[in-house]
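Moving on to subunit A:
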Amino acid sequence: MLEIRELDAGYSDLQALWGVSLQVQEGELVALVGPNGAGKTTTLRVISGLLKATSGSVRFQGCDLGREPPHRIVELGISQVLEGGRVFTGMSVHENLELGAFPAKARRVRAQSLKWVYEMFPRLEERKHQRAGTLSGGERQMLAIGRALMARPMLLMLDEPSFGLAPLMVQQILDMIVEINRQGVTILLVEQNVRAALELARRGYVIENGRTAGEGTCDNLMDFECVRSAYLG
Partner candidate 1 sequence: MLLAFLALLPVVLKNDSIINLAILVLLYVMLSSSWNILGGYTGQTNLGHAAFFGLGSLATRLLWISGWPLALSLLAGGFVAVVLALLIGFPAFRLRGVYFAIGTLALGQILFVTVGNVLPQISALPAKYLASYELLPRYYLFLGLAVLIVGVASVLVHSRLGLGMMAVREEEDAAESLGISALRHKLLALCASAFLAGLTGGAFAFYHVGYYPQFPFAPVWTFDAMMMAYIGGTGTIEGPIIGALFYVVVKELLALKLVEFHLIIFGILFILVVLFLPGGFVEAWKRVRKALARQLKSFQSRPSP
Partner candidate 2 sequence: MLGPIAQNLVFGILVGALYGLAAVGLSMVFGVTKFLNVAHGELLMLGGYASFWAFTLLGVDPFLSFPSTILFLVIIGVVLYKVLFSRMVKLPEELKIRNTLLIGFGLSLILQNLALRLWTADDRGVTTAYSGWAITLLGVRLPIVRLASLGIALVCLLALHLFLRRTYTGKAIRATVQDWEAAAVMGIDIHKVYLLSFVLGVALAGIAGTLVSVGYSIEPSMGLHWTLKALIVMVLGGLGSIMGTFVGGIVLGVTESAASYLIPGGGTYREVVGLVLFVLVLILRPQGLFGAKER
């Protein structure tokens, strides 16, 4: 479904990615792990169109995403939950979710999508008219995920959804992610919390210093130093 080949990308004069490659098949839950600053977020930003790659290709269902602006990429079926959630604090939960269905296709089924999201996150329905700025960290993350789902993505990318959350909340969020995957949304999960990521995903990639250091299933990822130390440390 998603195929990235030899991706080079960077910010102004600093190159951040060198020949990153990865693949996500339809229906999978794939993890992208690696140390802080390794380039995981950068990779997601390139896929979403927030950052232009200097070389390499990103193909989604056969289409080259290279030149597309971010909103087109959402229309094509990729949504991202940015690092930190980033909800619109000045608007209510309900307004945030409604805005999530901005692409025309999603707007048509907005009412059903809302129902779906509220079913999945009853907490959000309770706080429907509350201003997003007053939500707790975990609730904001839920809102961010729910909002991304409103666009009815085929591929949902999450950047560190567990960051800064209490362990109980983390578990809840991760369970939700599994459920979303079960309901048919392909997931690319970036997580620094390696343990959690590998519990969920069957397959993962390790990114270190802007390069794909390796891929594999749960077991052979243990061969990687950073993965191991995360487990031990």
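Selection criteria: all candidates are chains of the complex that A comes from, given by their letters.
Throughout what follows, a residue touches a chain if its C-beta (ideal position, glycine included) is under 8 Å from a C-beta of that chain, and two chains touch if they have at least 3 such contacts; residues count from 1.
Everything numeric here is computed off the predicted structure, so don't read it as measured data.
Going through 1 or 2, you find that the chain touching subunit A in this complex is 2.
Of all residues in subunit A, only 48-50, 69-71, 74-75, 79-80, 82, 86-91, 95, 98-100, 102-103, 106, 147-148, 151 touch candidate 2 in the complex they form.
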